[in-house]
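Pasting a structure here, questions to come.
With one protein chain held back, the other chains of the complex are shown just where they sit.
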Amino acid sequence: MPARCGEAFIQGLKNPRNIWMNGQRISDVVGHPALSGAAHSLAEVYDLQLKHSDICLGIDPETNDNINLAHIVPRSKEALIRRHKCLEKIAQFSVGLMGRTPDYLNLTFAGFSGNKSNWAAHGNEEGGENLIAYQKQLANADWALTHAIVSPTSEKSSGNVPHEADNMAVHKVENTENGILIRGSKALATLAPFADELSVYPRTPMPIGAEKYMLAFVIPVSTPGLKFLCRDSMSVKRNDFDHPFSGRFDEQDAFVIFDDVEVPRERIFIDGNREVYNNVMTKTHMPNIMQQTMIRAQVKLMFAWALGRRMAEIINDNSEATQKMLGEIWCYAEFTRSAITNSEAEASAHGDNFWTPSAPPLHALRCMLPYWFPKVSEYLKLIGSHYMFSAPRAASINDPEMKHLIDLYLGGTANVTAEQRAQIFRLGWDFIGTEMAGRNEQYERFYLGSGSRNLQNVLGVARTDASDDLLDQFL
Amino acid sequence: MPARCGEAFIQGLKNPRNIWMNGQRISDVVGHPALSGAAHSLAEVYDLQLKHSDICLGIDPETNDNINLAHIVPRSKEALIRRHKCLEKIAQFSVGLMGRTPDYLNLTFAGFSGNKSNWAAHGNEEGGENLIAYQKQLANADWALTHAIVSPTSEKSSGNVPHEADNMAVHKVENTENGILIRGSKALATLAPFADELSVYPRTPMPIGAEKYMLAFVIPVSTPGLKFLCRDSMSVKRNDFDHPFSGRFDEQDAFVIFDDVEVPRERIFIDGNREVYNNVMTKTHMPNIMQQTMIRAQVKLMFAWALGRRMAEIINDNSEATQKMLGEIWCYAEFTRSAITNSEAEASAHGDNFWTPSAPPLHALRCMLPYWFPKVSEYLKLIGSHYMFSAPRAASINDPEMKHLIDLYLGGTANVTAEQRAQIFRLGWDFIGTEMAGRNEQYERFYLGSGSRNLQNVLGVARTDASDDLLDQFL
Amino acid sequence: MPARCGEAFIQGLKNPRNIWMNGQRISDVVGHPALSGAAHSLAEVYDLQLKHSDICLGIDPETNDNINLAHIVPRSKEALIRRHKCLEKIAQFSVGLMGRTPDYLNLTFAGFSGNKSNWAAHGNEEGGENLIAYQKQLANADWALTHAIVSPTSEKSSGNVPHEADNMAVHKVENTENGILIRGSKALATLAPFADELSVYPRTPMPIGAEKYMLAFVIPVSTPGLKFLCRDSMSVKRNDFDHPFSGRFDEQDAFVIFDDVEVPRERIFIDGNREVYNNVMTKTHMPNIMQQTMIRAQVKLMFAWALGRRMAEIINDNSEATQKMLGEIWCYAEFTRSAITNSEAEASAHGDNFWTPSAPPLHALRCMLPYWFPKVSEYLKLIGSHYMFSAPRAASINDPEMKHLIDLYLGGTANVTAEQRAQIFRLGWDFIGTEMAGRNEQYERFYLGSGSRNLQNVLGVARTDASDDLLDQFL
Partner (left out) sequence: MPARCGEAFIQGLKNPRNIWMNGQRISDVVGHPALSGAAHSLAEVYDLQLKHSDICLGIDPETNDNINLAHIVPRSKEALIRRHKCLEKIAQFSVGLMGRTPDYLNLTFAGFSGNKSNWAAHGNEEGGENLIAYQKQLANADWALTHAIVSPTSEKSSGNVPHEADNMAVHKVENTENGILIRGSKALATLAPFADELSVYPRTPMPIGAEKYMLAFVIPVSTPGLKFLCRDSMSVKRNDFDHPFSGRFDEQDAFVIFDDVEVPRERIFIDGNREVYNNVMTKTHMPNIMQQTMIRAQVKLMFAWALGRRMAEIINDNSEATQKMLGEIWCYAEFTRSAITNSEAEASAHGDNFWTPSAPPLHALRCMLPYWFPKVSEYLKLIGSHYMFSAPRAASINDPEMKHLIDLYLGGTANVTAEQRAQIFRLGWDFIGTEMAGRNEQYERFYLGSGSRNLQNVLGVARTDASDDLLDQFL
């Protein structure tokens, strides 16, 4: 069956790859203490689709195989609503802490496939065919695919467009017998050590003359010359009481270096075609992928609300301030829910009968979530206060000398044991206080562009006519 | 035809009433300079339903008459969606600046009627029948009805529940031959000088012993002993260029004094029945009326967005800060839209086949709009800056000596004349800077309860189970 | 005696002047209902210096006359501390609502005089002498002087620097027999209708080629061709109970048009001298004038705190939220106090033995007060809520029919009468809700540059070395 199980995913990780962390090359991803936790969690995500195949899988229209719904181009509103449940199931697994589970790029490429007439145009027919073929292969192999699209930056003022003679950004060096040779780097590939394949595709339109930077392709992470420089690991030894999240969900980010890498011809989707490069990321791209990102966000917000309520209950905190903060977290979860549901209800078909949710509700979330998440985190920190620091680890609670003292002095209200209290407040700190939590908060601030930039770009996605009419009636 | 025209409304205002403003009793509401503007605007609202009868009117199921949709108990999701368009049309007329146009109480009473089994219960069958009969009369007469539900307060700490021996709150003094005699006051009746009738109904549950305060009834504003003490008028002489809003839309608020008022028996809906008083404002009340309030809010936010964009365009303000503020206003409008649409899509029937939108999306708006509106106002003030003060009045623009100087020195970018620039920035100041604008901002902070109180009450309206499940998977 | 009394100021207002408001030219400033209130308040400010001559006046070192301390160049730290008390006394009169009382420009010109070697330089010796002579004349005549320094804007994107061939900004047309002929406009002159004289001086450095815009001068407001276009009046009929502020303190703002105005030679301080124009606003300018602006701000914040506390007391509002808001207002007042006191303690002499407070504490206030004042206003609106609307006017309270009802239903806690309650809440609304209050809030956002712009300019006024050292110890 195409939909892989966790064990198959783990096997795939044994392919060679050039992963660096803390000045050392890692030979065994699955066995490395900093990576093992997330590797096994991702395996669980693969198992999840089989365990909940009724929710997560659907029939591949061409092969009749059962594949993850994220691989299938949505052809109706109902398909989107079915896909919603699949995405939600995956998001629930990590309460939204893993943003780049494979479904994210699966539906990105399903979207590209849904948009195929834009790729296979302007003389790029071969590239377009390659893309379509690749997307089928991806769906069938059920690989873990990641992406690297942000260029490295020495100067923020230059945006994401390479300078003339920019040697830092990924660029084509020359044609080779079987494809092209590329060189340069990308600033960020989340999930990199756990991926089977790496994709590069357009982000910002580029000017004439920058053709060598106009590239779209996918290569295996085992491709020679491809090197990943991981950020500090924020993973700790797995212990589900002490660290329910940071022992399991550090999906890692890496700086990507293309130290002379050959991309085979059949894996090239764009090679210097400006017309295609600058137009292929159509207005359907964002609403397609944001179905995933916003469902994940909603799950995370709902979890944050439950967590905040539970912490407050345990210490019987009924203060006005705490009630207000909890109420506000709920509001954000509810706006997110309404925006998603509404965007699905307003779904429509685009060229090639590719369906996406409507864009405006999701863009509004894209603008505000980078502000809401840090606020939610702040609120949980205010509610959890010093209780998060006096929550002992399992080993202390179970130590014969300490146990009765902990029971005596660190219990919660009424019927809450010291162990239960410790568990909730440790959960709280692991959600907003540990280093992985800090990286997650940072992820929310930036992963779809900063809130600030998105707000400035609203005019590009919003319709102005109805509001203009309201004004013009007074002129 | 039951649906009244503006002229009929104006005629109705000639009934005697005891209205005080600035230490003087006003004998002629329509002719008084502080009230004339809004009186005629409300007349236009009545005319509007006839002009747009396809949108605003529907068939009364009992009389087959054409009445405003706000009078009709919604019996299906489609009925709510039709009502949406009617409410939107009315809100657009004043870009949401008039919050208490008659549709507000019309749908409140339609909602009471939809809930009749709650009113006609526990021995209050007569009161319930009176209510049903009154609602039909209201629909048929198409009166302007207002309400006064907040008790006067000498001590904020006591909440809205009268003290023992509280003589300030409205209370029953004794039975009379034809009804009951009441005495006391209410803190606020918006629209009072323009209303035909005044309603009083429950707000906060009351304890045993407070039976004399448990009242629900409607009386004509012309009832002897009923006195209205208006706040300062914020209406100015109508000139649609100089003051497009404050010349027309000051709906007024009044303190209401019941200086020994007799309520006739057939207009009494609750008279000391605690069981009914404390349970009649069921969970359907808020979503029913919030369909009106949130559609109004959305219209106002959309207008604010257009206004902010237009001001920025005229002075060619492309700054990052301004673009961000405009983007944020749009986001709020879009969240509001999504929440309303989603609440209508999730509409459901309650006892007696009374349909309302789903509550959570609207409650989330109720919590946050009191914070969003002042923020929007702040943003418009920052964008409009001193340009709002250098925008001359029509008379200056038209003065022979000044006109050419104004053209010379106060024009906008490219093809914007000084007159157009002045009009937009005057519109801006009248929307957020004049005294009426200040009252409107204050209205948004408090008219559905303060944001702070609503946030604290979230647990009463939100479901916790799904979010608890997310948490419990880690315990 | 040089220090004028109020009556002398009022006499001065009878000089002819070209003041436009609402499309009409105003012939009698003192008698006009929109201007009379502020005219008499400014007269009171003049009387104040005589009544408190021990605090407000000092000996002119040249004439031995008693003049306002704001006219005297500070020659020591003690002189600054004495001036503080004078400025505070004036600010207290209007609790900071009048920002441009004459002391503001008096100390501006005392500062220019203190900096005379910068004016009388680079071939501008005559201009410098004119300036010194003028400042003595000003001190001696004790005129009300205003200023207009912001250029009119059709495009915000161009900043305050005139375009080439910009006909909107004030510019020199030609030399005349007795001086120069100028033409153009200025965006804002606060106090204009009440001023005896109008000053123009540099704001933003200008490029080579823009010489005709490089002007500094003072002329009487009665100069032919000088026209003032007032913004809407926000003054109401004076009644100290109903409108304690907006009946008295609307200092007015006007757009200024130089419709071919001749400036006599002896009143010209800069005429196209770029070297002087671009360097004369030295780093001493802001701390000198900010002593006045920040003392005024502190008075206003202290008043806001007292007002908020009093409103809360009257309705017995002890909520956590209100206590927090009140605490925050106090903090802002206290930071302002500390910053001013500290800047005076750190005062130092500059060239020509001109003393000013130290700049950094005052610049920090300049950055943040535009954000703090609107926040304070928001807090007072939340505390005052609907109580500000149910506060009756004096005429209602004194009406025989209404008085006993108002006493009965609109009293405050314990020993607070309805009249006292009404007075405080009316005071509150007049401070933050009436149109004049709205203009005041807007003034605070912008009068020393917007908060946003000031924050961006911090690097121009702050020293970085000590903080860099802290960082470098880790490198």
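In this document, chain identifiers A, B and C correspond to the written order of the chains, with residue numbering beginning at 1 in each.
Assume a contact is a pair of C-beta atoms (placed from the backbone, for glycine too) under 8 Å apart; a residue touches a chain by one contact, two chains touch by 3 or more.
Since the model is a prediction, treat every value here as computed from it, not as a measurement.
Asks: Tell me the shown chains the invisible chain touches, ordered by label.
Replies: Taking every chain of the complex into account, the missing one touches A, B, C.
Asks: So one chain is hidden, and I want to know which residue out of C:L307, C:I432 or C:L448 touches that hidden chain in the complete assembly.
Replies: Going through C:L307, C:I432 or C:L448 one by one, C:L307 is the residue touching the chain not shown.
Asks: I need the residue numbers on chain B that touch the omitted chain, in ascending order.
Replies: Considering the whole complex, chain B reaches the absent chain at 319-321.
Asks: Would you write out the residues of chain C that touch the absent chain, in ascending order?
Replies: Answer for chain C: residues 92, 95, 240, 244, 299, 302-303, 305-307, 309-310, 320, 323-324, 326-328, 330-331, 333-335, 337-339, 341-343, 345-346, 360-361, 363-364, 367-368, 420, 423-424, 427, 452, 454-459, 462, 464, 466-468, 470-471, 473-475 touch the chain left out.
Asks: Please identify, in ascending order, the residues of chain A that touch the omitted chain?
Replies: Output for chain A: 20, 22-25, 150, 152-157, 167-168, 184-185, 187-188, 227, 229, 231-232, 242, 253, 255, 257, 259, 315-319, 321, 374, 378, 381-382, 385-390, 392-399, 401-402, 405-406, 408-413, 432-435, 437-439, 441-442, 445-446, 450, 452.
We take it that only the chains that are shown with their structure count from here on.
Asks: Examine where the copies chain B and chain C touch and state whether the two sides share over half of their residue numbers (same) or under half (different).
Replies: Homomeric contact, same residues on both sides for the most part.
Asks: How far is the middle of chain A from the middle of chain C, if each middle is the mean of its Cα atoms, in Å?
Replies: Here the centre of chain C sits 53 Å away from the centre of chain A.
Asks: Chain A to chain B: how many Å between their CA centres?
Replies: 43
Asks: Two-or-more-chain contact residues of chain C, please, as numbers and ranges.
Replies: 319, 321
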